[in-house]
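Structure first, then comments.
With one protein chain withheld, the remaining protein chains of the complex are depicted in position.
Labels run A and B following the written order; every chain starts at residue 1.
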Amino acid sequence: MKRLLIALMTTAAAMSLAASAQAADKLKACWVYTGPIGDFGYSYQHDQGRLDVEKALGDKVETAYLENVSEGPDADRAFERLAREGCKIIFGTSFGFMDPEVKVAKKFPKVMFEHATGYKTGDNLGIYNARFYEGRYILGQIAAKESKAGVAGYIVSFPIPEVVMGINSFMLGAQSINPNFKAKIVWVNSWFDPGKEADAAKALFDQGADIIVQHTDSTAALQVAEERKLKGFGQSSDMIKFAPKAQLTSIVDDWGPYYISRVQAALDGTWKPDNVWLGIKDGAVKMSAYTNMPDDVKAMAQATEKKIVEGWNPFTGPVAKQDGTPWLKDGEVADDGALLGMNFYVKGVDDKLPQ
Amino acid sequence: MMRLELVKRPQRSMLFSALSPFIAFGLTIIAGAILFALLGVNPLNAFRIYFIEPVSQVWQLHELAIKAAPLILIAVGLSVCYKANVWNIGAEGQFILGGIFGSAIPVLFPGFEGPLVLPLMLLFGMVGGAAYAAIPALLKTRFGTNEILTSLMLVYVAQFFLDWLVRGPWRDPQGHGFPQTIQFNDSAVLPELMPDAGRANWGFVFALIAAVLVWLLMSRLLKGFEVRVLGSSPRAGRFAGFGLNRMVFFAFLLSGALAGLAGISEVSGAIGQLQPVISPGYGFTAIIVAFLGRLNPLGIVAAGLVLALTYLGGEAVQSALGISDKVARVFQGMLLFFVLGCDTLIHYRIRLVGMALTKGAAKLEAAPKLKEAR
Partner (left out) sequence: MDITVNILLTIATAATPLLIAAIGELVVERSGVLNLGVEGMMIMGAVAGFGAGYLTGSPWIGLLAAIAMGAVFSLLFAVMTLSLATNQVATGLSLTLLGLGLSGMMGTGFVGQPGEKLPNLYIPVLTEIPVVGKLLFGQDPIFYISIALTAAVMWFLFKTRTGLTLRSIGDSHTSAHALGIKVIRYRYLAVMFGGACAGLAGGHLSLVYTPQWVENMSAGRGWIALALVVFASWRPWRVLAGAYIFGAVWIGQLHAQAFGIPVPSQLLSSLPYLATIVVLVLISRNKRLTMMNTPASLGQPFVPDR
């Protein structure tokens, strides 16, 4: 028995030695997710990006991830663990990881860090984000065309700039088609609670909305739309499988190309901390196939998409704030700083922003 | 057809008292090995990464202390509750309120600095936790409302309250609209014990002190005797002149204050500001810690460290072997199951008997009340 144990131990030790020897030749790229990769939403899409890296760079890289990392002291530990375990480049994918990542990055100057959706940078800490609001402008235009009632139901998670920016962009898009367009807003105080999202969708439909938009991660709201034979938009990933007759389009987060380029840069030794905000043009924000709509609406959506790719910004004046005070003059384009810290509504939003 | 039969031992078995944690741990390892094998991982390698690696590096020992500190603090308070037969399962909410109350000082008076800040914050945190725990205590003593449910419902309310605070009135005006308060000034941050070696802060020391004090209270002082008597037999306690309502308040306030202290220590020491979420479920995990430690404050220190290890180990196998983080939860559940099951051996002998033999006449004897903690 004892001999067997020793034999097993030595094989185990040999195996782990072999593993680490192998690892030495490869670049280790690591990810930290705030949700489970099984959310089929935000964290899932980041993990798809990780898998894209594995696919594209093959033998040259090795990847690892930590999921469900709570934004607090657990996050500090997660980054420190990955840095100590030999990760050469680490991606933190949630806003709440900002301060932990700043701290750990200072401690490990030789490791390359990247943080999504934050604003603090460092000598070895770059930031990246995606301009989801570009897609939301297109959703607004489609909604205004497709809604018979002229009212959309908008399910939202938390009042952070990212979400507020999305609501505003959606409304600007809708008003460009129908100046009287309205959106009813429900905060579910969760990124991910299918039951509550479904209930919110039902409540919004019952109150007269006939199209549903969401800034939450589950497919539940779209499934309700499908059942009620109404329309809606997907979020984060293409949800057409869940609502073949209801999904008009979906804003898909595609982090793959960015992750591949950054890991490649790390391999080549050309990595430098960066501050990028990627949009439709860069392929990070993708519109899934325009479905369940007439050809002219589809053509309009594609035209807008093309305009955005060519450099047009949905936040181009004249735009007034909710109380009617002017914000952007005619032709004035909002600067990125103002967008990233946005905490007010534009004119026409029928809700009071939680302060 | 066979079935299990318990035979009460005349007195608790010292042998199994000592052995049961090891048997339970052994069973967990066996079940874990099967689990890892099913997942297609070499169990020995997995165990090495899971249990050995986290305690073989200094920085990880610090992380272990950080993770264990709130669990021990809360569980020590809960052990008094459960011994007194008071079922506070809302420590998570008391933790949050402690964090909020304590943070009020650095958030509302950012210019206030000096050596007085930290003690005041800790005091506020304890008051906040105790005050929140007083609600279910009041409802129980005044109206007889079930405290399991009220304390649990108050957890959700506390979470929404914190969420509202950091997104609304307490939001950092310079924070780009993100839901966080300002970073605390230096004199409001709980210092690290050995800054050069790792991040562990004074919270762990508080946990150890609390464990020793509560242990003294329970084993050496009259109050501890009162708790145990009232917990195991309220009637006997009443005859002895102990007040049941006073006891409910005592248990809730003590555990609330300790949970509140854990909350503010975590916010001030490990995070440094208030966020929408300040606890990954410490208040609930601490319930498990309390039982793993058999409601003995010193046992809880060991249990808190073991449970913290399952978290750290869970992360280690996740990043090293790509095993899902759910494994850590399954491990915790199994460990607790086995510990509870093995502890039965302390009070009972287990016999396997055939069905036919059990049809003996029943005797009229009071069933042993095990509700009292062992």
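Here are a few things to note about the model shown:
Keep in mind that, in the parts below, a residue touches a chain if its C-beta (ideal position, glycine included) is under 8 Å from a C-beta of that chain, and two chains touch if they have at least 3 such contacts.
Bear in mind that the values here come from a model prediction, so they are computed numbers and not experimental data.
Touching the missing chain, out of A:G92, A:G153, A:G232 or A:G256, is residue A:G153. If you put the hidden chain back, the residue from A:G195, A:P318 or A:G337 that touches it is A:G195. Interface residues of chain A with the unshown chain, by the touch rule above, are 36, 38-40, 44, 153, 184-189, 192-200, 202-207, 209, 218-220, 223, 237, 241-242, 350-352, 354.
The set of chain B residues touching the chain not shown comprises 3-4, 6, 8, 82, 87, 89, 139, 143-146, 148-150, 152-154, 156-157, 160-161, 163-164, 167-168, 284, 287-288, 291, 324, 326-334, 336-337, 340-341, 343-344, 347-348, 350, 358, 360, 362-371, 373.
The rule is short, and it goes like this: only the chains that are shown with their structure count from here on.
Looking at the complex, you find that chain A touches chain B at residues 8-9, 11-12, 15-16, 30, 36, 64-68, 70-74, 76-78, 80-82, 84-85, 95-96, 99, 119, 158-161, 164, 189, 340-343, 354-355. Of all the residues in chain B, the ones that touch chain A in their complex are 42, 44-45, 48, 57, 59, 63, 66-67, 160, 163-164, 167-169, 176-179, 183, 199, 266, 270-273, 275-280, 312, 315-316, 318-320, 322, 324-325.
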